[in-house]
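Missing here is one protein chain; the remaining ones are kept as they sit in the complex.
Here is chain A:
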Amino acid sequence: MAQPKTAVVRSDLDIVIARTMARDLAKAMSFGAIDQARIATAVSELARNVFLYAGTGKVTVREIDKSGRKGIEIVCEDQGPGIPDVDLVMQDGYSTSRGMGMGLPGARRLMDEFELKSQEGVGTKITCRKWKSS
């Protein structure tokens, strides 16, 4: 199994680097073209959120295996201000800045599993997974 890969997000260029990294892993794992696009797009949304709200953070992608079923896991972490109302940001159309309010709910729809943990003043950690259809 391939080593996990991490991209630091500090600028808008890093958003492209993070999503390319995720797409490369998805491709290496033989995900189909549409799933590759879903995974890359989800990473783009998550990395942009880090860049817009926390300034810096990191995205890690890794191959995972659950009883023989392969998948890709994306972990996106920052030490930013945190999200005071998680339910609110997961609503379509909610946005506090330049985003369109579809970043997080959009990323959730593109992936199979999505977990968001956030603490005000500490940071935010989002874990999401996409499983390969066998």
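As a convention for this text, a contact is a pair of C-beta atoms (placed from the backbone, for glycine too) under 8 Å apart; a residue touches a chain by one contact, two chains touch by 3 or more; residues count from 1.
Note that contacts and distances are computed from a predicted model.
Enquirer: Out of "Amino acid/amide ABC transporter ATP-binding protein 1, HAAT family", "Cytochrome c biogenesis protein", "ATP synthase subunit b" or "Anti-anti-sigma factor", what name does the UniProt record list for the absent chain?
Expert: "Anti-anti-sigma factor"
Enquirer: For a quick check of understanding: of A:Leu13, A:Ala28 or A:Val122, which residue touches the chain that isn't displayed?
Expert: That would be A:Leu13, which touches the missing chain.
Enquirer: Which candidate, A:Gly57, A:Gly71, A:Gly106 or A:Gly123, sits in contact with the chain we can't see?
Expert: Here the residue in touch with the unshown chain is A:Gly106.
Enquirer: Give me the chain A residues in contact with the hidden chain, please.
Expert: Touching the missing chain: residues 12-13, 15-16, 19-20, 23, 33-34, 36-38, 40-41, 44-45, 48, 92, 99-100, 102-103, 105-106, 109-110.
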